[in-house]
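Excluded from the complex is one protein chain; the other protein chains are retained at their positions.
Chain nomenclature is as follows: A, B, C, D and E, assigned in order of appearance, with residue numbering initiated at 1 for each chain independently.
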Amino acid sequence: MFRYDPHLQFTSKPDKPDAVLAMKMQELIGGQFGEMTVMMQYLFQGFNCRMPGKYKDMIMDIGTEEIGHVEMLSTMVARLLEGAPAETTEKAVAANPVLGAIIGGMNPQHAIIGGGGALPFNSQGIPWQAGYIVASGNLLADFRSNVSAEAQSRLQTSRIYGMTDDPGVKAMLQFNLARDTFHQQQWLLGIQNLIDDGLSDSPLEDSRSAEEDKVHDHTFWSFRTEPSRAAEGRWASGPALVGDQQIQYLPEPAALTDDDGLLPPPDPELFATYDGDQGPGAPGTAGGAAATGAKTVAGKIKDALT
Amino acid sequence: MFRYDPHLQFTSKPDKPDAVLAMKMQELIGGQFGEMTVMMQYLFQGFNCRMPGKYKDMIMDIGTEEIGHVEMLSTMVARLLEGAPAETTEKAVAANPVLGAIIGGMNPQHAIIGGGGALPFNSQGIPWQAGYIVASGNLLADFRSNVSAEAQSRLQTSRIYGMTDDPGVKAMLQFNLARDTFHQQQWLLGIQNLIDDGLSDSPLEDSRSAEEDKVHDHTFWSFRTEPSRAAEGRWASGPALVGDQQIQYLPEPAALTDDDGLLPPPDPELFATYDGDQGPGAPGTAGGAAATGAKTVAGKIKDALT
Amino acid sequence: MFRYDPHLQFTSKPDKPDAVLAMKMQELIGGQFGEMTVMMQYLFQGFNCRMPGKYKDMIMDIGTEEIGHVEMLSTMVARLLEGAPAETTEKAVAANPVLGAIIGGMNPQHAIIGGGGALPFNSQGIPWQAGYIVASGNLLADFRSNVSAEAQSRLQTSRIYGMTDDPGVKAMLQFNLARDTFHQQQWLLGIQNLIDDGLSDSPLEDSRSAEEDKVHDHTFWSFRTEPSRAAEGRWASGPALVGDQQIQYLPEPAALTDDDGLLPPPDPELFATYDGDQGPGAPGTAGGAAATGAKTVAGKIKDALT
Amino acid sequence: MFRYDPHLQFTSKPDKPDAVLAMKMQELIGGQFGEMTVMMQYLFQGFNCRMPGKYKDMIMDIGTEEIGHVEMLSTMVARLLEGAPAETTEKAVAANPVLGAIIGGMNPQHAIIGGGGALPFNSQGIPWQAGYIVASGNLLADFRSNVSAEAQSRLQTSRIYGMTDDPGVKAMLQFNLARDTFHQQQWLLGIQNLIDDGLSDSPLEDSRSAEEDKVHDHTFWSFRTEPSRAAEGRWASGPALVGDQQIQYLPEPAALTDDDGLLPPPDPELFATYDGDQGPGAPGTAGGAAATGAKTVAGKIKDALT
Amino acid sequence: MFRYDPHLQFTSKPDKPDAVLAMKMQELIGGQFGEMTVMMQYLFQGFNCRMPGKYKDMIMDIGTEEIGHVEMLSTMVARLLEGAPAETTEKAVAANPVLGAIIGGMNPQHAIIGGGGALPFNSQGIPWQAGYIVASGNLLADFRSNVSAEAQSRLQTSRIYGMTDDPGVKAMLQFNLARDTFHQQQWLLGIQNLIDDGLSDSPLEDSRSAEEDKVHDHTFWSFRTEPSRAAEGRWASGPALVGDQQIQYLPEPAALTDDDGLLPPPDPELFATYDGDQGPGAPGTAGGAAATGAKTVAGKIKDALT
Partner (left out) sequence: MFRYDPHLQFTSKPDKPDAVLAMKMQELIGGQFGEMTVMMQYLFQGFNCRMPGKYKDMIMDIGTEEIGHVEMLSTMVARLLEGAPAETTEKAVAANPVLGAIIGGMNPQHAIIGGGGALPFNSQGIPWQAGYIVASGNLLADFRSNVSAEAQSRLQTSRIYGMTDDPGVKAMLQFNLARDTFHQQQWLLGIQNLIDDGLSDSPLEDSRSAEEDKVHDHTFWSFRTEPSRAAEGRWASGPALVGDQQIQYLPEPAALTDDDGLLPPPDPELFATYDGDQGPGAPGTAGGAAATGAKTVAGKIKDALT
């Protein structure tokens, strides 16, 4: 359950409005790595966390902070939109020709849809969507995703920082840069803590590691038709990060199989184009292994029930 | 420019078809972290890479490998669909009642749209989309995203591995697990290489670090109304990962501002609800700073042109 | 800024797991009218509200409550997924044939993506997206949307209520039904308050009412080729809700114009198919009114600058 | 079955082209509340209506009218695009520098994709999608959604009305404002009719009202950490709209439960991070209630079949 | 403007309900090639058609027919859903265990969202979206898209036809197959008519054909690392369809350039990773050709205005 403290976490006041910048800052609200993404990603990771204690509490703490970041950025965008040109375009341009550039650069949806307020969209007006986030229940994998989100988010913040001279905007973005720096660390330290606590064996996602194909987990494959300078990287030689194997570099590797991907004859009821070279296909129920498998199970049902 | 070697990288042959498993394996093709994601993510990172040499070559090598992984998984799905029930449902169930479960669990689009072939969709039939990927031009940030994608992809592979007993499927998934293990390492070693080569100052995205707010880049904020066990984590104390500050834990922190987010009077032409308490709003051109700023620029145009 | 109170608003405990119900309940989290919708809709309406005081506070109060509802429903879904079949399908079906139905009906993404936790998706696995919500700045229009969202949400809750006998689930849904009942009232009373406070002239969105076409704002048009029983409804006769006109019913109405939608000759550079009947089209700059209008403005720029 | 009357419902002729306005008007065609939304929403509500007679006829009448509105607006957009700059940008700007602003503000897809015609997209080029609409079969809930759609649509029309001085465009928008005014009334009167006809007990969606939690259907909860002025609204006191209870205002409410959302041990096959504090988790088939429930059913199958 | 004739074009009555089939038939309503696609595609092509006369009338005629097809299919789906299991799942399965398969296979959104009616979604519950359609203004290109849509739609209809034995459903699908056959012809004949009327020079989209690279418009490139049997096809030899050149087959072709895609030094303000090998990059305004180009234009503005 949540509570609302009616102050912003940090001042979000531009010195003067700038409708073009408002459009750009939408990326930090509703973009792939905007605040809505980290907010929803952390909240769902927290809701789904299996362990009461420091991990769940930490995730919920930062998830709650991020709701407030959406608030800060939305407030900033709404204030940047003050006095944005929403009236008759031609009249406006006549009164002040340079407005043409602003009109070209601003997002008219800020006026049409939002009435001068922030939108849950990115800088191109694309609605935020939950396909951006992940909450897998596996904290190592999710903390990796969280580091990534904070790094990309910080980079975008840094780029937008260079697009304005407004001291009020810059002050808030300096705060955001700082939080993104800390949050990157937080998730990296979280990974370290998972290992220290014995909840992960390595810094890699390595579930079912005993079953993985050990021949192919330490080889770099180069698919280049000419010599590849990829061979010069640390990823192409030296000890692997886990286990005691040496990384191997494979130039122009042959396929590991002569399987050419030939598909079986199609079900004639599906009208896939087929020349009959492999003999006739059979409709679903008659010949397919799904049916075959099912028949086996049917026997087991019979056994179980009779 | 690309070439096609008409063999699969690794054998992709199930021992017998299984339409329900085919549906689940679509997640590994067209899901958020499926092979289409890593393929397109790495190709775009490679196309946009600014440095000829080992980094660009490495990225293109793995991007090219991933096209082949889409091929392997698509082939596997098409083979798993052999004999899948596509004909009259009732007739099928009458002939073999257990088919009902298979029919319930399979994706009918495999028949209706794909004619028994793989689809560029996830396990719920949602088309893959480029909003899943990132290619920012900043290799440190992108390698972080790549580690994340490989970790999540491996985790999903591992989960699906547990959903089948088919030796052919398991053999291919063991190969995929191995490649995901190696690729996680590859990107982590890439980050190390960036630092070693002086292309990044730290393991964190830290552009414009001189301008970030140094007061707030090493504090953990707890927003919990009751004591939070987040204080027990490494992220809440100890040295920061960059710089020489100590991380601080802030329980029940007050807002850093008394800014309550009050917005300015709205443009009356937008019909936002407003009670006039802050005085009348002004239409876009008349009072807004956008116009003000524009006027200044207009003067500069005049100066420049006359 | 927000705070986290580490208790659920209301108990969210099923008596026993039910993976199929978990899938259905996702509609109440990430569907078009799920809790994510009302949460984000109210938060953005609150962030963008122009008036400090009872309206903004009310919107933020309910927005904050709804974050907790996402938490409640996510917890319920995760608990319903306990012991859901995620392992080898065939083995599971052999051990207990009826599991086939459950496997067919559950969403495998709950296992593959969510690791047994809730997802920010609807009941068909479609990610929530911000295109569902609206925050227009006009409280009358937005409160209308809020009533609609609560009514549809309550209806879906009521339908799902009938799909389970689980006392724990039913108890929570009874609470949700109650909140949706209250929230419908809350927004309707909010509309009444807007009128009482003089912030809206009528229960209709009526901005620029003085400029609207008064001939056509009180007529019901029937487009049926046979007599329409729509004439029997209150919407087809009687006094209009605003103003003092009587509603009129127009059967088989003629078009109000002889404009047949004929388009002008196309720009030849765009290769739209055209037979030249209206004379030659002209490329963009040469003849179009955009250029014409622009030329006028260009004159004004010149006037302004010289 | 439908018929086409080859005249527009109302004249859709701008006095002169304006490519920037054309882009903005796309919001009224393919936006969240554009004419495509009301057209498809009403048609599906009509197709799914269970009652022959005035309700179904009314819904189909207005749905049919809205197809014609899509036609009117598309025609207007195509005419506004006449002579829009589609040729070499630099050449155009050299010939008429002010074209730069137009080029910046127009949607190049109008040329590239549409060849100078209207698109089924919103003002940011986002394709219309059916996730915007609802047709629930419950007319009370759907009429609420319809009022909302007409109100938001009218507001957006009104905002765009202020962005042009073109008399032809304004005349058509005045017609549209009028229809949106009438249609708001139509749906509100429809709700009244449902109540008068005994098809709804109250103006609220209240299915299964006997089962809802009566303790929590008349309380306003304030989640603000400081006193909330929401207490001053009509929604916080006075009689409820249905039933005979008084609305109650609850400041700083405690959670209704001590349920802290702790989740059960995870299925080890899913590799959710877990420290074992609640004892070992069990794979899906072994311990989960899904299996338990299924076993019960299995017994019933046996009983039924033997 | 449209009219509604309150009869279906063709009877849409199943002999008995079948909720699983209802789910599959949604593909024919709201899928990529469902009736909503052809309906909206043809209507927008008609609205945007530049020539009054037989082409525009034909397009509008078929667009109007397709609205009625959406109606037919929606009616069929709603009737197929009669008596679909929407109540307590466990109770239902206890009463009739085989219902489990139906429950697994049906779309619960038909109950939860649609109240037993059709949805504007595909067979996986994905909302229809306008990104499926095209209306380019070029009738040759659009008629090609229309043939494609009718062919794919007919194929899907044919596949679903094989999934049912219901005589009522089959009768309607036989009608739909017939219309799709005719409509394929209609668009192919339309292409022929465009050529006969001199509105297109060839059956190919060939705008600006005089400017296209004549060396590369008649060569088949094989990118296979092993000999390709593609050389055996008619597309690899013989006369080209337009012009008088012979098609040439190019095995293992070399790149036409030694351009290796090296990108220029990045703008340092964007923090793209860069080792400085090509010298320092410059911020946007200082060195970029955009600025250079702009400066030139600036001179022209000055010339024009002074």
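Criterion: a contact is a pair of C-beta atoms (placed from the backbone, for glycine too) under 8 Å apart; a residue touches a chain by one contact, two chains touch by 3 or more.
The structure presented is a predicted model; accordingly, all values stated were derived computationally and were not measured.
S.K.: Thinking of the whole complex, not just what is shown, which of B:M23, B:M40, B:A149 or B:L204 touches the missing chain?
M.R.: Spelled out, the listed residue whose C-beta touches the missing chain is B:M40.
S.K.: Taking the full complex into account, find the residue in B:V70, B:V147, B:L177 or B:L241 that is in contact with the omitted chain.
M.R.: Touching the chain that is not displayed is residue B:V70.
S.K.: With the missing chain put back, which residues of chain C would touch it? List them for me.
M.R.: Touching the missing chain: residues 155, 158-159, 162, 269-271.
S.K.: What residues on chain D make contact with the chain left out of this view?
M.R.: Residues in contact with the chain left out: 1-6, 47-53, 55, 86-91, 93, 97, 100-101, 103-105, 107-109, 111-113, 115, 121, 124-127, 136-140, 194, 197, 199-200, 207, 304-306.
By our rule, only the chains that are shown with their structure count from here on.
S.K.: Which of these pairs, A-B, D-E or B-E, matches C-D in more than half of the residue pairs in contact?
M.R.: Duplicate interface of C-D: A-B.
S.K.: How many angstrom lie between the CA centroids of chain A and chain B, rounded to a whole number?
M.R.: 3
S.K.: Between chain B and chain D, what distance separates the C-alpha centroids? Give it in angstrom.
M.R.: Whole-Å distance between the two chain centres: 28.
S.K.: On chain A, where are the residues touching two or more other chains?
M.R.: In chain A, residues 1-9, 47-48, 53, 55, 57, 60-61, 64, 68, 71, 75, 78, 86-87, 90-91, 93, 97, 100-101, 111, 113, 115-117, 121, 126-127, 129, 131, 134, 136-138, 140, 155, 158, 162, 207, 269-271, 293, 297, 301, 304 touch at least two other chains, as defined above.
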